[in-house]
Structure formats: structure tokens, C-alpha cells
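All protein chains of the complex are present and in place, except for one that has been dropped.
Per-chain numbering from 1; labels A and B assigned in written order.
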Amino acid sequence: MSQVGPLELAAKAAFYVVAAGTLAGAWAAVSARNLFRAALGLAVALFGVAILYLFLEAEFLAVTQILVYVGAILTLLVFGVMLTARMADPALPRWNRQCWAGLAVAAALGLGLAHLLFHAPWPAPRDVAAPPGLPVLGKTLLSTYLLPFEVLSLLLLGALVGALFIAKKEQA
Amino acid sequence: MIIPLSHVLVVSAGLFALGVFGALTRRNAIGILMAIELILNSANLNLIAFGRARGDAGGEAQVVALLVIGIAAAGAVVGLALVLAIYRHRKTISADEIKLLKG
Partner (left out) sequence: MTVLFIPFLPLVAFFVLIFFGRRLGKFAPAISLMALLGSFLVSLELFQILLHPEGIISYNPLRVSWDWLAHGEKPLTLGFNFDPLSAVMCLVVTGIGWLIMLYSTGYMHGDSRYSRFFAYLSLFFCAMLTLVLADNFLLLYIGWEGVGLCSYLLISFWFEKPAAANAGKKAFLTTRVGDLGLFGAILLIAKLTGDLSFADLPARAAMLGSWAPVVAVLIFWGAAGKSAQFPLHVWLPDAMEGPTPVSALIHAATMVAAGVYLVARTLPLFIPSGQGLAVVAAVGAFTSLFAATIACTQTDLKRILAYSTLSQLGLMMLGLGTGNSFAGMFHLVTHAWFKALLFLGAGSVIHAVHHQEITRMGGLWKKMPVTAGTFVLAAVAMAGIPPFSGYWSKEGLLTSVSQSLPAGYLAVAMLVSFLTAFYITRAVVLTFFGKPREESHAHESPAVMTGPLLVLAVGAAGVGLLGSPWMGHRMQHFLGVEAGHHEAPHWLESASVLIASAGIALALVRYGLGRQLLPEGLRAGLRPLYNLASAKYFVDEFYERVLLRPVRWFSGKLFGFDARVLDGAVNGAGWAGLRLSRFKRWVDETFVDGAVNGLGLTAGWAGGALRRAQTGLVQNYLLVASAGALIIFLLLR
């Protein structure tokens, strides 16, 4: 990284902006009293992560992230929010009783990690000629990681069946 | 890569911390699930960042991240199903009040 061109500078700035946005969305997700707003915040954060993936030259993953996370999981969460009503009740407190302890632990973890990460002697990043394309990914997925892949299928099946079973209405 | 690795990792760490905070302090069960999704995302971000930094030739980082997303999905599904079931019983999804396994 010798010279910093204007394009690069813009790219860098964009990165930091996206990062900030992600974190802001995340903060909204964990702190909003209105759950719907929390869900939206989560959406922002998830989107932000997807864009970060792009910055990191993992295009396929970015797309998958949006498709699955935002498209499916977030939708699911919103369903859940809607179904269980009482979205916003000013009388109820937002946090539970261990908010301060939780804050302490989380802050400690975060700060500690940050400190570590900043001062760790990272080796110089290795540039690859071409970042792995889709064919390479497909091949890896279905050869080296075949077993986890299949197990994941089973897992999803199981989750599906289980969720159905748990959530079905009881026969009166 | 123009962005220093550590900066990316710091973002990931921040997501992680926020996710932990939310998991520990949110009263609403669905809120907790959201926070958990954040944590998983931070792990994924970490994976990809490292993969990029090490010149991930086979795309293994992405593959693993994919699998993680799948698992996250399964977890979210089951979790939500549980929440619904509990809500039907107790009419509440406040984690504070769901203390006893009985009843």
C-alpha cells in the first residue's frame, strides 16, 4: 500500500461509512424498544455486512447473505414479532436486570478484542491473482466440504420438521 | 486489500460485542434471537476477512461461511417455533418470566 489514489481514498471512506452504518443498525437491533424498529435495524446491519463482504471480494457470499439472512431469516423474525403482539409497551423496561453486568462484560469483550486486534502482529495480506470464483467455490463445496454440506441438509430438514412440530396448534 | 485487516476485524468485534450485549440484556425473546444473529454474522465476517487476508484460493472461507449461514437459519427457525409455542402457553415472551420448566 504505497500510494493512495483518490479512488482508493473514496473506497476507504465508503468502507468506514458502511461499517459505521452496520454498527448503528446493530445498536438499534439490540436497543430499540419497538421490536419492529429493532428488526429494521437488524436488516440494516445485515445489509451492511453484505456490503462489507463485497469489499472483501466475496461476492457470492454477499448475495447469499442478502438472500438468506435478510430475505428469509429477517422475514421470519418479523413474522414472529407480529404474531406475538405487544410490540411496544412503554411501561415495560427495555432491559432486564442484568443490563449493567451485561454491558460490562460485552464492553470488556469488545474493547479487549479491539485492543488485541489493533496490536496483533498481523502478517502482510497475501494477494491472490484472482479471488475464487463461483466454479471454484462449487467444487470446494461439493468435494472437500461434501460431508458438512450433506449434514447441513439434514439439519435443515430436522429444523423444519421440528419447528413444525413445536409450533403446531394443539389438538383440542 | 486497501483496508487494513485489523480494521475489519474491529468491526467484527464490535458486532460481536453488541450481539453479546443484546443476548444478555434483552427481555424480549425475539430480541435475543436477533442478537444471536448478530453474533453469528460477526463470526462470518471474521472468517471472510481472514480468508481474504490469507489469499483464500479454494474459497474455503466462503464455503464455511455458507455453512454457518445455513446453521443460523436452522437455529432461527427452531427458536422462533419455540417462542411461538411458549407464547401460546404463557401469553408472554419476556425472558424474565420464563423461568420454570414446569407448567
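One rule holds for everything that comes next: a contact is a pair of C-beta atoms (placed from the backbone, for glycine too) under 8 Å apart; a residue touches a chain by one contact, two chains touch by 3 or more.
All figures in this text were calculated on a predicted structure; none of them were measured in a lab.
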Touching residue (missing chain; options A:Val68, A:Val105 or A:Leu160): A:Val105
Contact with the hidden chain (one of B:Ile3, B:Val20 or B:Val83): B:Val20
Contact footprint on chain B, counting only the chain that is left out: 20, 23-26, 32, 95-96, 99-101
Those residues of chain A which, in the complete complex, touch the missing chain: 96, 98, 101-102, 105-106, 108-109, 112-113, 116
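Simple rule for what comes next: only the chains that are shown with their structure count from here on.
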Inter-chain centre distance, chain A versus chain B - centres from mean C-alpha coordinates, in Å: 7
Chain B - residues contacting chain A, complex: 1-3, 5-11, 13-22, 24-28, 30-31, 33-35, 37-38, 41, 44-45, 48-49, 51-67, 69-78, 80-85, 87-88, 93-96
Residues of chain A defined as touching chain B within the complex: 1, 8, 11-12, 15, 19, 22-23, 26-27, 29-31, 35, 38-39, 42, 45-46, 49, 52-53, 55-58, 60-61, 64-65, 68-69, 72-73, 76-77, 79-81, 83-84, 92-99, 101-103, 105-107, 109-111, 113-114, 117-118, 120, 122-123, 125-128, 131-133, 136-137, 140-141, 144-145, 148-149, 152, 155-156, 158-160, 162-164, 166-167, 169
